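Apart from one protein chain that is not included, each protein chain of the complex appears where it belongs.
So that you can tell them apart, the chains are marked A and B in the order they are listed, and the count of residues begins at 1 in each.
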Amino acid sequence: MWQFVLRRCLLMIPIFIVVSIIIFSLIHIVPGNPIDNLMGPGMTKAHEQKLVEKYNLDKSIPVQYFIWFKRMLHGDLGRSIIEKRPVTELLLHHLPYSLSLGLTAIVLSFVLGVSMGIISAAAKNTIFDHLAMLVALFGVTIPAFWLGLILILIFAVWLTWFPISGSGTLLSLVLPAITIGLGGAGLIARVTRVSMLEVASKDFIVMLHAKGLGKKAILLKHILRNALIPVITILGLRIGWVLGGTVTVEIVFGRPGLGQLLITGLFRRDYPVIQGAMLVLAMGIMMGTFLADILYALTDPRVRDQHN
Amino acid sequence: MENIQTQESIRPPANRWLRRVKKIKSNKAGLIGVIIIAGLIFIALSADFISPYSYKEQNLSIMNSPPSKVHFMGTDEFGRDVFSRILHGSRISVYVGVVSVGLSVFIGVILGALAGYYGGWLDQCLSVVTDLTWSLPEILVALLLVAVVGAGIECVIIAIALTYWAQYARLIRGQILMLKNEIYVEATRSLGATDFTILFKHLFPNAIAPVIVAATIGIGQAIVLEATLGFLGMGAQPPMPSWGAMMSNGTAYLFISPWVIVFPGLAMMVTVFGFNLFGDALVDIMDIREDTLK
Partner (left out) sequence: MTLLTVENLNVSFKTRDGAVEPLSNISFEIDAGEILGLVGETGSGKSVTAQAIMGLLPFLNGWASAGRILFNGQDLLALCETDYQRLRGNQISLISQNPMTSLDPVYKVGDQIVEGLKLHMAITRTNARKRAVDVMTSLGIPNAEKVFNQYPHQLSGGLKQRIVIAMGLCADPRLLIADEPTTALDVTVQAQIIELFKQTTQKHHIGLIMITHDLGIISHLCHRVVVMYAGNVVETGRVESVFTEPKHPYTRALLSCIPKLGMADRSLHAIPGNVPSVRTYPCGCRYHPRCAQAKPYCMENIPEIIQLKNNTQVKCHQFTPQWGAVS
């Protein structure tokens, strides 16, 4: 098991390097002179020389990358052009809001999705099944931002149960988490249902009946355990999709998280901020995938012995 | 030559399409999808004729008025008729959806087919890119591309196309891998056919089916992505009535005139729903095994 974990850790390093190269190249791919792109408002020619020095723009690109990478490892991601604060500081300030939202959304997706999927499979082809799958379909197709707006309309404006926007309180977490969570739950519910039905028709289930096990024990101890394997796989693959929802949802609900940082950075062409936010988001997705892989290996013993 | 193999995709074309037409008639969900899509195309084409008002004519005296007999879906903050704007907005959605997916499929299918057929380093590269774009959220990929390419409707089309092409490449690559080892390929090659002929005349028609299905659902996805980008301010510029931009502008007036947000969203959902239903029906009609789509 530990070998598996180690192998996965080591695999993340080259992926991280590739991602960092892409993010680094942003300034150079974007149309326009990198120097002009880095000039903030109110800067003059005099500042240009300082910028060149600071961002090493006179050196060759690979060298620039190495310097940038090295600085990144030390926690230095440059300064925001607009805010004039260190990017790292901005990131640390905004990160907790995204983290709390993202984690809540994933847990919500999983719990809601798996429950819906189990009940759907157990009550196959009944009204509940069709209804649940319809809701799941909606969850998958509905755009997150619109769902967020509708939820605000119903629960914050008309019913005033929850605050419209903001952060810091537990209540302010509910609507955004549901907005993202519903999409993820929809996906998980559909996969769970299919998986449960598939496992239920396998030979070893009949053997479990032959041993004298009751239906409930078979369902919860054996069918569910086996059925969760593809669910966790999908979750791992699509965790980025679930987390991507945080970007737009933060805008809708006015949460000062990484998504908001990224979008405002994009608008203001604040490249150090864009790079920093993208880097952290990419790392978050890689971590999420990694954890999902570990969970996958814990659930399915066959995976532990496979050599990638 | 007798068809020894029973693989669905290798039957003579005529019989295949005949059976498919029969199935279309019996699949009710698919029919609803077709009706929705046909309706959408009709609206997009005839928006100028059927919309009661102009989409950009402002009338500040009636701004933010609720749905009424005069303005079926109310007006927005500039007094513009929401219903007319939605009708015109369908043009943008259809345009962006179809063109971006078309572009995406074009790039993806060529690269994917070559990768699947020739293998080697091209295939390896493709796998890496596919894995990267598959696990990253599409919104992030699209934002990254928009940062590079710029905002505006053409840029959005390119960004969306580049976000999704890997998906189609992967699909057709899988199909080609499966089909290129069939006996009839070897037979054709021994008769002197070039790689080009084999690839495009023989393998393509058989391999393209899952891609068509994915593309249909993909149009729905692209429309949502365009709306999301529009909502974030990166899409079509005013006064063009992109559904996403309409909802973005309407956010500020959520308390006063929620209909500005509700109706475009409903329009979008019905559209996406239609494409999804049609795509699901296509899976059935074209006898495609569901696991080839994953």
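Note that in this section a residue touches a chain if its C-beta (ideal position, glycine included) is under 8 Å from a C-beta of that chain, and two chains touch if they have at least 3 such contacts.
Just so you know, these numbers come straight off a predicted model, no measurement behind them.
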Name every displayed chain that the left-out chain is in contact with.
-> A
Touching the hidden chain, out of A:7, A:71, A:85 or A:209, is A:209
Looking at A:222, A:238, A:255 or A:269, which makes contact with the chain not pictured?
-> A:222
Given A:45, A:74 or A:302, the correct residue touching the omitted chain is A:302
What residues on chain A make contact with the chain left out of this view?
-> 202-214, 222, 225-226, 229, 299-302, 305
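Following the convention adopted for this analysis, only the chains that are shown with their structure count from here on.
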Inside the complex, what are the residues of chain B that reach chain A?
-> 128, 132, 134-140, 143-144, 146-148, 150, 220, 224, 227-228, 231-234, 247, 251, 254-255, 258, 261-262, 265, 268-269, 272-273, 276
Write out the stretch or stretches of chain A touching chain B in their complex.
-> 18-19, 22, 26, 29-31, 137-138, 141-146, 149-150, 152-153, 157, 237-245, 247-248, 251-252, 262-263, 266-267, 274, 278, 281-282, 285, 289
